[in-house]
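Please find one structure pasted underneath; my questions will follow.
Here the complex is missing one protein chain, while the rest keep their positions.
Chain lettering (A, B and C) follows the sequence in which the chains are written, and residue indices restart at 1 in each chain.
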């Protein structure tokens, strides 16, 4: 199968690097354009990017010449790791020009016709792409966002519990420093210290969870009627956002029922067959002191959410901790899996894998 | 004024060391006996203690010979930093033998006639000492405890708000590693990681806050009728426990009223004149990203509680963060201040400072 | 090909866990016995081991029952992660009983007839096994050690330079905390701190490097005549020992010659074909601020040594930094690769892979 060419917007930054790392050896997509700031344009990727992940960038990417943000883009599929301001118009322009744009930027995330897609949670929201195209007069283009990296473990862990009637959420996050990009937080702030505030995230926790857990009625999203009280804090951890969650469930299920729900839950086909999908999106850890960021963030190659410590909450009924890798499943990895779902759903004109192809593709990264 | 001799039980451990450090240059008390395990007994303190605080132990303490746990104790005042099991009977035996014992151990903390004393919060609970002496037939002896180090910033910050009718509390702590003693937590668990569980602390948060905020009716404590949901986590911070607090207040005061309460609140006389007392027990920090453990734990020489981020909570009404130094105000420093209050209240037979003495004593440690 | 059964001595400890992790999916060996202390014996591995690596132990290992240290051992090949005292006699007993024992313990490392084997550096020292068997009257048994984890990057990086006449070494290490096992160093010692001393390691740096770089004369090892001044320090890093090396080379080669040596150096056949062998044992990093522990320790799946910052030293002539993963290549991974070399060299009676088998085996762990 011929691979689809993809472009990375904001390729030299922290999330851009994660896109490049996760797309190495991808069975369907290959990075053929890297796009950066004017300062980077014209240099090779190796020269332009201060690589902050392990090892070095893949050799074939290192040799690519970085394009400027307003240079023409050739690839049908575009992943965006742009900063917010740069993202606002450029992402919409590229979609209007016929590109399928999967973005990790928050800029256009709350536009009513942009799905905030997390396949296992709200795969059906992909239908918004039809609305988007009709409303905006786009043909092959589309703009699909993924959520804030702290909302992600919250909605993923709650998805199997929605049937009990979710009413209120009290959230206290302990977020990794990679969530702030690079250089992001000063080391002078993060050694022997925590910061009890993360700009903007408490608002996003509320707004984005209501949208993501909402219902696509064929025209737009009916947001979930949900009371959310969020507190976001930053801790000296490289990767992995942990959220302490208290939840109110109308039906009041037994704790064991919830454990069963988590242990058996899978998304409907074809989601579990997507190349980046973990076999099970959730794992419940029995040890009383888990999940822990360093030990559990890589579960399912960074694509699983780990849950632990389910117990009664005397105020809201239930409480537990959930953890996801914030720059893999909470950012670049989610965008990639979104693009995989778009492909198998026929939304990428230039690339339509036969069912036989994707249904049998093994997870492409070794465990 | 002649200083009162004091003994430190568990003098070589982490909290024992903090007692020794805080009592250096104390205007009323001087450490004259250091008591340790059988392994330490007979050695000089310098030999027996692996000093983990800054610098080295004070020279006069370093030269003392460590006594065994069951050796006779001479000092009228005893501070206990014993491990739980060792504390249970030894503390009661010493009190029965006529010593005033101020303990940081949790062993006897919840006995109905043992006050869980935090002077600014429940100074009147000191009256339990009379009950204790009457009931147990003690004359000069007494046993007074201080609370768990994580409960401490919670009750301190809530004290001025009790008048509004406190009903429910949702607490998520981010606790420093020194709370687990030495060696305590492995470095393999605490670098680039957090542990979402602290054994026993969630239960203590509920039980101890109800007792501390209760009413001494002249005979025993009427505990406060309070719903508490606590989650305790451990973060890679040396000292300083931060608690994310959501609180329900019956009267629903304006946020500004709460700020005023915090800024102006002082304990009744003679508490603010005690040598270890900060001028104001609380400080509210205006910066949106404070309190932070490393930057705020030393406020008031480790005896103040720092508060920040007061805002509305859509579930319980109010939320904010509070921080205290867990091994100073949350442990040894609180025991010492408790002993000061006992002294000025006439509960230490061997030592009764004239009011003129204590009312004018300056805070003995430089800012 | 039928896999060879192996036993892990000290299976529940930190290095024991690393053996289990690295042997998962090994093409030649499979863990069939896990051996621990009397406290662990009789429990399942899942119950007995407090797993400190990422995720959880492999399911098939988790279900094994832990044997006691003096229980009979069935597996022909034994990996030892025993503490020093336990290792002294048990390892020799097992070798005498016919087992091939590859040990990471330091207990028997300096015995004259025990090779201190690092295949790329001194593969020929494997001949000591014949001496050992002859001298001790062993037939199928053998005892092979790997070096201290801090010596390892030093000798690996110097191997290609021996031809220039190595005379003197000045070494200052910055060692990861995992080198001290679990629980090892207290978090109270390792946050916002370094410890300028590692018990025993400075002596080992000198003695072990002289032995490893020595010449096997057919009977014993002529140690290299080498002056070593070592300083060992501990830094708050999870894995990856970095050593700042100054070296005196008799011939005084140009810096570029050394770079060429490092970039092209490979061990003789069959070493590069061993399942655990990296294609190249060394990588020289051009960036001026590398190698870094977190970013480079996983190179070659933890089996490569990364070098950087080669420049002139006004005292000894040359200086540079070298880094290896201390619990992979510096411990369990080296023992495993040693066993692979023993197998292809005919020293494991029960298991002799045909050349066609091992010459074509791909590295069994994905990059």
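Keep in mind that, in the parts below, contacts are C-beta pairs under 8 Å (C-beta built on N, C-alpha and C of every residue); 3 or more make two chains touch, one makes a residue touch a chain.
All figures in this text were calculated on a predicted structure; none of them were measured in a lab.
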Contact with the hidden chain (one of C:3, C:30, C:207 or C:319): C:319
Option from C:7, C:128, C:238 or C:267 whose C-beta touches the chain left out: C:238
Of B:48, B:95, B:282 or B:299, the one touching the omitted chain in the full complex: B:299
Residue in contact with the excluded chain [from A:24, A:93 or A:189]: A:189
Chain A residues that touch the omitted chain in the full complex: 14, 52, 177-178, 182-192, 236-238
Contact footprint on chain B, counting only the chain that is left out: 52-55, 191-192, 238, 285, 294-296, 298-299, 365-366
Where the missing chain touches chain C, by residue: 168, 170, 172, 174, 189, 191-197, 227-229, 231, 233, 235-238, 242, 244, 246, 288-295, 308-309, 313-316, 319, 321
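Criterion: only the chains that are shown with their structure count from here on.
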Furthest chain, CA centroid comparison against chain C: B
Centroid distance [mean C-alpha coordinates] between chain B and chain A, Å: 44
Chain B-chain C separation of Cα centroids, rounded to whole Å: 49
Distance between chain centroids, defined by C-alpha means - chain A, chain C (Å): 39
Chain B, residues touching no fewer than two other chains: 189, 191-192, 236-238
